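Only one protein chain is missing from this complex, and each of the others stays in its spot.
Letters are used for the chains, namely A, B and C, taken in the order the chains are written, and counting of residues starts over at 1 for each.
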Amino acid sequence: MSESSGTERQTATVDSDSIEDPLLEVDGLRKQFGGVVAVDGATFAVGEGSLTGLIGPNGAGKSTTFNCITGIHEPTGGRVTFDGQEITGLPPYTLANRGLVRTFQIARELSDMTVLENVMLAPDDQVGESAIRSVLPGLRDDVIADEEAVRDRAWETLDFFEIDHLAHENAGNLSGGQRKLLEMARVLMTDPEMVLLDEPLAGVNPTLEEKLLERIHELRREQGLTFLLVEHDMDVIMNNCEHIIVMHQGSVLAEGDAEAITSDERVLEAYLGGEV
Amino acid sequence: MGLVANAGDSRAAVVDRPGAVAVAAVLGYLVLDLVVKLSGISVFFLGMQVLGGSLELGSLLSMVIDGLLVGLAVGLAGIGLSMTYSILDFANFAHGDTVTAGAFLGWVAAYIAAGLGTGAPIAELFMLNSGRQLSTVSTFVPVLLGLVVAGVGSVGVTLLVDRLTYRPMRAAGNISLLIASIGVALAMRYLIAFVFGTQTSGVASGGLRITFFGTVSMTDNEVTLLVVSLLLMLAVHLLLQRTKLGKAMRAMADNEDLARVTGIPTERVIRLTWILGGGLAGVGGYLLVLESGTISFNFGWILLLLIFAAVIVGGIGSIYGAMAGGVLIGLVDSLALIWLPSGLTRAAAFLVLIVVLLLRPSGIFGGVTTA
Amino acid sequence: MSQRATVSAEVTLPDPSERLLAIRNLDAGYGDLQVLSDVHMDVADEEYVVIVGPNGAGKSTVMKSVFGLTTYMGGEVVFDGTDISERNPDEIIYEGISYVPQTGNVFGSLSVRENLEMGAYILDEVPEDRIEDVYERFPILRERSEQDAGTLSGGQQQMLAMGRALMLDPDLLLLDEPSAGLAPDLVEDMFDRIDRINDDGTAILMVEQNAKEALRRCDRGYVLVQGQNRYEDDGSVLLNDEQVRQDFLGG
Partner (left out) sequence: MSVAESVRDRLDALPDIGLVAGFMGAIWAIMLVLALSVGGAEWANLAAGFIGSVTVLIGGYAILALALNLQWGYTGLFNIGIAGFMAVGAYTTAILTAPTDPAAGAVAGLGLPLWVGLLGGMLAAAVIGGLAALPALRLKADYLAIVTVAFSEVIRLTVNWSGLAEFSLFGRTLGTGGATGISFESANDVAGSLVNGVGAPVAAAFQGVGVSAPNLANLTYGLMLMAVVGASYWVFARLTNSPFGRVLKAIREDETVTQSLGKDTRVFKIKTFMIGCALMGLAGVLFRGQAGYISPSQFRPTITFYVFAALIIGGSGSNTGSILGAATFSGLLFYLPARIGENVPLGTRAPSNIVEAVAALGSLDPFPLVAYTVGNVSTLRFVLIGVVLIYIIQNQPDGLLGHRNEPAASVDLDRSRADLGGESDE
């Protein structure tokens, strides 16, 4: 991994070189909007199969970093590598097809579609996404076979997140927490390798929060999924992530496990707004 | 990092440039051709005439004046369309029919005023049927009265429509409002047709031809259009820059949320927007009829797309842009005749609209989208 | 040590009628989404109060609720003895509260002077003396008075936004993260200016990300976590409280 953001490293932080098997590598990422530099040379890596937390005070550039990685914004500079291949600036659908998907800070359910439709939309390259196949009598049989498989998987996923009782409900009628679950279910249906979660727990009640976190751990354990998590609730980050990246003013300020981060005086300073 | 950023910029430029380059090339060719044409030379290449021909300076000037006159009226009418777009956030497809409504109200008033005492039956006067042709010189007071009635009447119509249609749906999305305006357009146009019929009536014709500089001539009605629209544009400018409510309109077009927390009475500003936009549309329609001489129930509807073109070329939401865009589209509509057969000049104006929307959606007068 | 203020029954809150601003049991949010639950807050005459807390705690929502910009769900907001819980911003501004949003707080296409005039829109006449006061407070605005606000730097825009809010000489000024987006060397200057506004008799309720600086300067502070009161105390007490520090970082 190359040089990082000009900030000096503290003893407590772990250099990203030490990340074994990085699945996602961000190197010198930079994004400028007009005269404002939102991300300024962020460099970090996310290990395969890990649950990594990304934190930082408001305006630290976390969301912009997310948007640059997932192709919503085109980065002004820097490189993003996923699974050994450069993915900088690729459009979101290409990334999703390669196994890198995201959720949104404010759950973006497709509100006039049912929960099942939302979930069934997600799988890649469905046979029936071809207009001709979905119409012509001979070819439609393949579509139906594929659809049945997708439907069954969709039900399984809804069961997994315990929102199967809402399957035929319009997504717009769901509560805030249920929308978060739906969004997770939808993302899983794309068969991802890595999921970027943008504040998945905001506005979620404690019971549901527990459930969501349990699911995330289960998916790591059983399917080997990798997660990068932006979250405001420090307890969640500290208790669940084995690796934490702290961003401040557009670049990475510190990295390490929970203990290293909590004892890092500069992180505290960044949060309380002192000089760094 | 800098290198990467530059590479990204130039990539973006290459993507953007072909359109701009093509437009510049076409414009350059047209200007060159115009100069060659005026000098009366023709240039042939491989047996085809590629440049030049003949064009009298006088006919060029009269085309410019035609375009300018239509453009001023279109620009005047466009102000309202632009304002409703920026303040109420929707494309008002009923604006053209407001132009028609104002024109009819104004011309009925002018016609009756001019016909009183001549013994013409009132029904014929009301129906604009007596065959009388008004002009500024011969019937100054009725024409002036009609102008005022056109403005005031279309304000009334606009406020009524707002009250019945748009106000109950302030919270609705812009596409719902657009669709509602299509309903308003239909209803208004055919109410006018119900009252006045679907025929075209000749109501005005220049009473006097004034020649300037020996080559250019305009009728008194055309001069009226020129003077009144320039005065009204100046008045709009002063209103926006000097009066409190005008500044509030600009503020609201700029940032509606901030306007609300600043204590600007947004509903009143919306009403003023309708008043100003509707009034100017009506006056614009009245003046266009004064210039062209004829009026029919759907002339505003036919004009609507041209008004949209003006507003978009000028940058939708910008009032000064609407004025300038009107003049520009008027000129395109008229000058296109130098190169294109008469059947295609209107198509040329619409093509300009499409090209501008694709290449520079913020309008050609810069990215300022507010008043 | 800091007192827990989350359970209203255990804490005796001051009588609302004695406070300039009193928020009691406030529930509020946006549409269906509830952000604040059972929030209490007070601002006395000429007091300088700061709300701090982690991202997403609902700090800005408190201020927006005071100004009638959120969906009201319960409780009350009393200002100067009047219940304003369900009023709209255009009514509240008449009561003597002005609000400076965090972003989009100037009219970019209006000149500096016109922005100030808009600040006094509800008055019949443009109050030249108030404009003069604002110019004296922020001399740079006088220099730039004919310039479009959109062309000002971030710090100047922030001053203009405050100047606009001061045009009505409010009793209470609501400031949403006035230091956000400012270069570090301007932050100090901005806080000094806010101090002076407060010294001149305007009560301030401010949300600030820059918690350390804000707590150092204010009279009292509230710590909000997940839409609820967590602590309240004098700024300096909160600043030095280990528990507060921990709550910012969890653990």
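Criterion: a residue touches a chain if its C-beta (ideal position, glycine included) is under 8 Å from a C-beta of that chain, and two chains touch if they have at least 3 such contacts.
Predicted model only: the values in this text are computed from it and were never measured.
Across the whole complex, the hidden chain's contacts among the shown chains comprise A, B.
Interface note for the absent chain: among B:185, B:203, B:236 or B:288, the touching residue is B:185. Contact with the chain not shown here comes from a single listed residue; of A:89, A:128 or A:176, that residue is A:128.
Note that of B:36, B:309, B:331 or B:364, the residue touching the chain absent from this view is B:309. Although one chain is not drawn, its touching partners on chain A can still be listed: residues 70-72, 91-93, 95-97, 101-102, 104, 108, 110-114, 116-117, 120-122, 124, 126-131, 134-135, 140, 143-144, 146-148, 150-152, 155-156, 159, 164-165, 167-168, 170, 186-187, 190.
Contact residues of chain B toward the unshown chain are 90-91, 122-123, 126-127, 129, 164-165, 168-169, 172, 174-176, 178-180, 182-191, 193-195, 197-198, 305, 308-309, 312, 341, 343-344, 346-347, 350-351, 353-354, 357-358, 361.
In this section, only the chains that are shown with their structure count from here on.
Mean C-alpha positions place chain A and chain B at a centre distance of 50 Å. Inter-chain centre distance (chain B to chain C, centres taken as mean C-alpha positions): 46 Å. Chain A and chain C have centres, each the mean of its CA atoms, that are 34 Å apart.
Multi-chain contact residues, meaning those touching two or more other chains, do not occur anywhere in chain B. In the complex of the two chains, the chain A residues touching chain C come out as 36, 57-59, 175-176, 199, 202-203, 232-238, 258, 261-262, 267-269, 271-275. Across the interface of their complex, chain B is touched by residues 67, 69, 89-90, 93-94, 99, 101, 104-110, 114, 117-119, 121-122, 126, 164, 168 of chain C. The part of chain B that touches chain C in the complex is made up of residues 244, 247-248, 250-251, 253-255, 257-266, 368, 370-371.
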